[in-house]
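Of the protein chains in this complex, one is absent; all others appear in place.
Chain nomenclature is as follows: A and B, assigned in order of appearance, with residue numbering initiated at 1 for each chain independently.
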Amino acid sequence: MTAEIGHLALALALALAILGALLPQLGAARRDPALIAAAVPLTIGQFVLVLIAFLALTWAYVVSDFSLAVVASNSHTEKPMLYKLSGVWGNHEGSLLLWALILTFFAALVALLGRNLPARFRARVLAVESMIAVGFLLFLLLTSNPFERLSPPAVEGMGLNPLLQDPGLAFHPPFLYLGYVGFSVAFAFAIAALQEGRVDAAWARWVRPWTLVAWVFLTIGIALGSWWAYYELGWGGFWFWDPVENASFMPWLVGTALLHSAIVVEKRDSLKSWTVLLAIIAFSFSLLGTFLVRSGVLTSVHAFATDPARGVFILGFLALVVGGSLTLYAMRAETLTAGGLFEPISREGALVLNNVVLATAAATVLLGTLYPLLLDVFTGAKGTVGPPYFHAVFIPLMTPLFVALGLAPFLNWKRADLKTALSRLWIAAVTALIAVTVVAYLTWGGPVLALLGVAVGAWMIGAALTDLASRLRQGGRWMRLPRAQWGMSAAHIGVGVLVLGITGATAWNRESLEVMRVGDSLSVGPYTVRLENVAPVAGPNYTAVRGVMVVSEKGRAVMTLYPESRTYATPPMTTTEAAIRPTAVGDIYAVIGEETKGGWAVRLYLKPLQYWIWIGAGLMALGGVLSLSDRRYRIGAPARRKGAAHAA
Amino acid sequence: MRLKSLLPLLIFLGLAAVLWVGLGLKPREVPTVMIGRAVPEFDLPPLDGRTQGLASAALRVPGVKIVNVFASWCVPCRVEHPQLSALKNLPGIALYGINYKDNVADARAFLDGLGDPFAAIGYDRSGRVSIDWGVYGVPETYVVDGDGKIVYRHVGPISDDDLKTKFTPLIERLREGA
Partner (left out) sequence: MALSPARARKRRRLGVVIIAAAILGIAVALVLFALRDTVVFFFGPSEVISRLDDPKLRLQERRFRMGGLVEEGSVRRLEDGKTTEFRITDGPGAFTVRYTGLLPDLFREGQGVVAEGRLDDKGRFIADEVLAKHDENYMPKEVADALKKTGHWQGESEAKP
């Protein structure tokens, strides 16, 4: 019964979404206040109905209702409750429902917090959100109904998949979706602005916090996914440039560009049509990512889960939304008048550089991701481009951006003097130089490119700290800085830390593979690892062999590692549980494999600075949160600020 | 409307066209060297509580034989079940099953719940025999001719459409040839 309620709620939500996409637009065109006012209740109604559907599906998982096909395929009575819940979105149908839930939730937030927006403008924004909701709800109901019954019902679920029972995997998709869908708000604002022919500072103050919310979630989601891949997959890698990762990375790159160009619109009333275009592209990449992942165009076309009808539907929807909005852009972009002028060397100029590089980077990722498809379509040959392509393109493209990132906060708006800015940065330059010298001495004979990474990483951290210090102490007095300033500094330091982490973990990665007998030793970097024992262990639903490895440094034992290789019975599958321990140098990472020739195949990695990657990503997300908490950028802030002014 | 503003749209249209063509690319069949070869030698025990297992001898007798590799933990196997029941009812067909890496109680519950379309089932606990057949995953379905040679292999669940366009014509052709 609950399932039928959920199904009905979805159908009703679709009806409201269709009305919500049409009526407010009609009202805005005819200046009919009643139709304009209808936007708010229609939007909130959609959210309530989709929430009911989501709760109905969640309930089916909680009580293990195996008469529902998705529950039968993805859950199991013996699954821990936490993973029953995460199972709700751990599959195609459920993840789309979560997507729709977040979409309508954000739209409802805009409806509730947007009282200070001009009524017509808000009606148009909500109408665009409703239109996107129509697409997703139709997709759910027509091709991916989560409430489909199985007849006869299954006795037991089939979803006891061990790989899925992992917090990193269970919780990174919701963050990614919050990010993807968050860009829909910026998108809706962009479309409404094109329709109204107006983009101004107030518009940018609305778009920025929403973009920031989406960006923070996306950053966390990507970092969590990368972290999961790192500890779960047993290869020591944290980024594979595979289509699924790229699908989340492309909107992140464009979103980062949008974040920065919105500043120019807000402060200088410039770059307006470009910012609108970025807002459209950021969400387009979110939809494209969904298409690539869900349609099977790039990965297995053969898997049971991919249904050609789904691919056709998403592509059609993509063409409608992206094609439609770009057509609108082509027709209306001219009406957005250019604003403040600036010299190439200026804060605006640096932000333009940021935008051009990030947008180009997103385009190169897109090209690399679609390359197998392009090759197949145009030449019929089979081929892929892997990490070498992305490295060859990214390193030269990003280096100038990173140099400019350190410099930009020292440049004035409109027109700046490069010499003055550089003269204030001598400490950062010296820091970078010392870092390079020390590292070059320590890693003599290592990859030269790593020194470039160290240089730009140290430069960015040094410059961000210098900037922070010079703003904190002005004219001999300590200043109170706005949170947004702290946020920017944290995020920029985070980029520096991230670059150092990536450099360390890839350039000085040590790895050794040996067949080890009990008692054998193997050294990796400064550490010696001795295989003390290998013993079988029984888990609740698996059997495993567990290695006991003692790690010593200069003859002194420093830690013990317990890597496992687990074998599950149903479904039959083997997983490796890597043992990972951070040390002062970096992570030690051990994997035990199959028994062979009387020994065990053992893989050991030393990944210098690996955890700096997570710290860097964390700092970036923290920076976003700090900026969001700044009263000037709080969502709906213009209204509150007015109130605050009255109170004061 | 200037070209500059039109450019994003044009780029997107090109991209959409490529994606459209990409959607239409046929997924390539899994390569197998087993087509045209005799069925591998094997002798599988029955599932507990049943009398008849499955051995290669049963596949060498005249007539068209179909071998379906399945498991209770496999959702697509559940999906293709009605099509298997339809296959069984085609005239002059013997439908056999190989139960792949399953546990006996689950497999029996699966067959009791959905119905057992198979004339006999071999229980391949370790999956070794299925490997000899070149099985990549479940479900897979093989068509064996009157000489005991594998003539067709179907990967993934059999859809209604597969039944009409692939299995039925092939089986008719084999029966006429025999």
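Note that contacts are C-beta pairs under 8 Å (C-beta built on N, C-alpha and C of every residue); 3 or more make two chains touch, one makes a residue touch a chain.
All figures in this text were calculated on a predicted structure; none of them were measured in a lab.
Novice: Among A:78, A:334, A:417 or A:594, which one is in touch with the chain left out?
Specialist: Result: among the candidates, A:594 touches the missing chain.
Novice: Thinking of the whole complex, not just what is shown, which of A:514, A:532, A:553 or A:630 touches the missing chain?
Specialist: Going through A:514, A:532, A:553 or A:630 one by one, A:514 is the residue touching the chain not shown.
Novice: Among A:80, A:167, A:324 or A:344, which one touches the chain that has been omitted from the display?
Specialist: The single option touching the absent chain is A:344.
Novice: Could you pull out which residues of chain A are in touch with the chain that's been left out?
Specialist: Residues in contact with the chain left out: 73-74, 90-92, 158, 161, 163-164, 169, 173, 229, 232-235, 237, 240, 242, 244, 293-294, 298-306, 341-344, 349, 352-353, 356-357, 360, 363-364, 367, 371-372, 375-376, 381-386, 388-389, 392-393, 396-397, 400, 513-515, 571, 574, 576, 593-594, 596-597, 599, 601, 603.
Just so it is clear, only the chains that are shown with their structure count from here on.
Novice: Provide the C-alpha centroid distance between chain A and chain B, rounded to the nearest whole angstrom.
Specialist: 39
Novice: Spell out the residues on chain B that touch chain A in their complex, using ranges where they run on.
Specialist: Per the touch definition, chain B meets chain A at residues 1-2, 5-6, 8-9, 12-13, 15-16, 18-23, 25, 27, 30, 73-76, 78-79, 101-103, 106, 109, 113-114, 127, 155-157.
Novice: Can you list the residues on chain A that touch chain B in the complex?
Specialist: For this pair, the touching residues of chain A are 72-73, 150, 152, 154-156, 158, 273, 277, 280-281, 284, 291, 295, 297, 300-302, 304, 308, 311-312, 315, 318-319, 322-323, 326-327, 329-331, 333-334, 370, 373-374, 376-377, 569-572.
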